[in-house]
Every structure is written in C-alpha cells, then in structure tokens.
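The complex appears here without one of its protein chains, the remainder shown in place.
In order of appearance the chains are A and B, and numbering begins at 1 in each one.
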Amino acid sequence: MRWGPRVTRWREHPTVRFLALALALLAAYHGYLYLTGPSRMTDRLRARLAQGPTTVNVLVTAKFPPEEFHIRLLQQVGNMRGVEGSTAKLYTITPANVRYVSRHYWIRGIDLAPDDGRK
Amino acid sequence: MAPHAPQRSERPGEAVALLDRALFQHAHPRVVLSARARRFWRQGGIELALLVVFILAAWATISATIPRPDRYLPSPLSVLLSSGDLLWKGILPNYLGQTLWRLIVGSLIGIALGIPFGILVGLNRHVSEMFYPILNFFQSISGIALLPILMIWWGTTEKTVLGVILYTCFFPIAFNVLTGVRSTPRIYMNALRTLGASRLRIVRDVLVPGAMPSIATGARLSIGYAWRAAIAGEMLAGRRGVGWMIFSAQQVDETAQVILGMALIGILWILLDRYALRPIESDTIQRWGFVQR
Partner (left out) sequence: MNPLARLSLGLQKRFGRQRLRRILLGAIPFVALGSLWQMNAVYGWLAPIHIPPPAAVWGAVFNLQDGCPGVIDALRQSSGCLFTNHILSSIGRVGLSLVVGLPLGVAFGVLAGMHRRLAHALEPVGVFANAISGIAWVPLAIIWFGVGWLTTLFILLNTVFWLVFFNTLLGVRGVPRAYEHGVLTLGAKRWKVITHVYIPGALPSIVTGIRMSMGFGWRALIAAEMIGGDRGLGFMLFVSAQEYKTEEVFLGVLVIAIIWMLTDRACLVPLERWTIERWGLVWRPT
C-alpha cells in the first residue's frame, strides 16, 4: 500500500472536500425527504395505494395556502380541481406521483379524496 | 495590544513571525491567540467585520428613512424574513437546484466539447492560425446575444437556456486550450520524437499535460461566463430558477426577494469560485506549471 504524500494530498484537496461536503449535504437532504415521505400520507391513502390502483384522487394539504409555484408543481403531476384554504384537490394522479408529491417538506399531509374511485 | 499593526508581507511565515514578535513583545503576553485567530487579525478580519456591520447599519438606516422602503430598499431584516418565507415554502431550494443543475450540465458539456476541440486545433500551426479569428468572432457574440436567435428556433424551452450556456462555455475554454497547446515548448515535442514516440504519444505525454494549466484556467473562466449566462437565460427565456425568481419578483414589486436573489447569486459564485474552481486551478498550475515557459 502506498501511503505516499500524493495519496494524502488528493484527499485533503480543498475542491474535493468542498464537493464531498456539498454532495453529503445534498444526500442528507434528499434522504430526509425520502424517509419522511410516507409519514405525510394518511393511513387511508396508504391502504388504498397498497391495492395497486392505476390512479387515485387525493387532497393535498400544504402548511400554508398554496401559491403559484406549488399549484404549478401539482399541476404537472395531476389534474388540479380547485383549492380550498390550504388544501388542493388533485385528481387522476398515479401512485408514483403521489409518492413524489409526498417527498416535499412543505406538504402537511396527503389524504384520499372522498370521491375516489370515480374515474 | 500591539503598538502598531504589522505590514503585510509577501511570505506568510515572515508575517506571522512579525505578528508573533509584535504580540509577544512584552514579557507577559496580554493576549495569546491561536494560529487561525492570528491570521484573521493579520488579514484585516476585524476591519472586514466592522465594515460589514457598518454596511448593514447604513442599509437599515437608509431603508428606514426613504419613503416606501418595501418597494425601493427593504431593510436587511425584511430580506432575511423573505428568505425564511421562501425557504419555508420550499420555493428557494427548488429554484436553486434548477439553476445549479442547468449550470452544471451546460458547463460540463461545453467544457467536454471545448477541450478536445482546443487540443485538436492546436496540434497544427496552420490549423490553429486558421481558426483563431473565427473563434474570436464567435466569442465576441456573447451567449446573451445568441439568445434571441435560439428563442426563435426553439422557443422558451430548457434546450434554449442549455444551448446558451453551452455556447458561452465553449469558446473561452477552447481558446485557452488552444493557446496552451500552442505555447508548449517545442523542445519537449522534439525530444520525444527523437526518442521515437508516435503522434498519439506526443499528444498524451506532452501536449495534454502542457495544456493542463490552460485547461484549468479556461474551465474557471468558462464556468464564470456560464453562470452569468444561466442567470440571464432564465430571465429572458422564462425558465424557473434564481434568475427567473428575481425577474418575476421585480414585476410584482417584491424587492426583498430581488435583493435576496442577488445576494444568493453573489454568495453562490463566491463559494463556487473560491472553494471549487480556484483550488483546482492553482493546484494544476503548481503541478503541471513547470511545462510552461
């Protein structure tokens, strides 16, 4: 094993350290979002998703009244059918996209819409 | 404290010695500082901190005295609050991520295209002299000036902004690599040829290492230009990102967001330049710089 000066120098290089730190922070951030994703879905929704439907209708509750940015984001994954207070009605959204939406930290919760099942 | 501040000298060791002497002149030193603190003091860190405080105070005073501060110059506090608000709503990380993504993808492709181009063109004296003026010409058309053409071709899609970033990024590094390859001393190439090296061997063993400092400098320049082009492209082509954020905030008179965006742009560039790009450049020059004249 060569523990010569070159090998140690490479690891201590400022750019390598900076990029490693940036990547670590990014990984931690995304990891946290990934892990807390399911906790934002209600039990009802999770039960429904476990049945493996093609699309579901959900109610997305943010921690504040959604703004243009959030509505735009939600519209990209499903049919927006109106906003009441902090809750947006999102219809015909695939389970994969439901999981994608759940991984945003500004979401308080995602619930199954009362009129789910009707296409 | 020290009777008079030590002069800044070229060699850090000497300056530290001066500072040591100044601080520990007395038999019982009144202050014992760590090496980091000494460096901070020596390089004017206290002045910088005072200056920052002064600037913030002046900013707050101006914004408190002008009419309609939230339109013309929001106070530092409101800028901070607005940043907290944007973070809380998840807007800021998203926009930052998009801009950085565009920057990274665009500049990596541009650099990956520029380096081989520069080396290939630099190999032959006649070819390089042939391409020099037209590369110069295309470099004077900045990426921003190209943006309207790309908008006619491709509309306001992601491709437009990436195209602008790529274009902006390509020429500085192609130029620098070209110059680097051309200025590698011929004696090294001749030496290898007398030893019977093939053309490919010469490229690999003489030209590429000889061009390394230019590659590093060119990459740094390119990414700098690409950063500006990314911001401008977002503003004009309407793709979401930090540039778009400050542009749309201006349209609804949210000056706090504008100032926040500007500060973010400055901080991001400083971080990127100082901790990622400059170390590579200085390290490459240290390591390969001996090939230069």
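FYI, a residue touches a chain if its C-beta (ideal position, glycine included) is under 8 Å from a C-beta of that chain, and two chains touch if they have at least 3 such contacts.
Owing to the predicted nature of the structure, the values given are computational and were not obtained by experimental measurement.
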Worksheet, complete the sentence: Among the displayed chains, the hidden one touches B
Item to complete: With the full complex in mind, choose from B:A15, B:I119 or B:L236 the residue touching the hidden chain.
Response: B:L236
Discussion item. Which candidate, B:L86, B:I202 or B:I259, sits in contact with the chain we can't see?
Written reply: B:I259
Discussion item. One chain isn't shown here. Among B:W59, B:Y188 or B:W269, which residue touches it?
Written reply: B:W269
Worksheet entry | Contacting the left-out chain in the complete assembly, out of B:A37, B:A112 or B:I141 | B:I141
Practice prompt. Taking the full complex into account, find the residue in B:I115, B:M151 or B:L277 that is in contact with the omitted chain.
Written response: B:M151
Discussion item. List every residue of chain B that touches the chain not included in the displayed model.
Written reply: 5, 7-8, 43-44, 47-48, 50-51, 55, 71-72, 126, 129-134, 136-138, 140-142, 144-149, 151-153, 183, 227-228, 231-232, 235-236, 243, 246-247, 249-250, 253, 255, 258-259, 261-263, 265-267, 269-270, 273, 293
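The rule is simple: only the chains that are shown with their structure count from here on.
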Response to the item:
When centres are defined as mean Cα positions, the distance from chain A to chain B in whole Å is 32
Worksheet item: Given the complex with chain B, which residues does chain A contribute to the contact?
Response: 13-15, 18-19, 29, 63-64, 67, 69-70, 73, 104-106
Discussion item. Quick check: in the complex, which residue numbers of chain B touch chain A?
Written reply: 88-91, 93-94, 271, 275-277, 279-280, 283
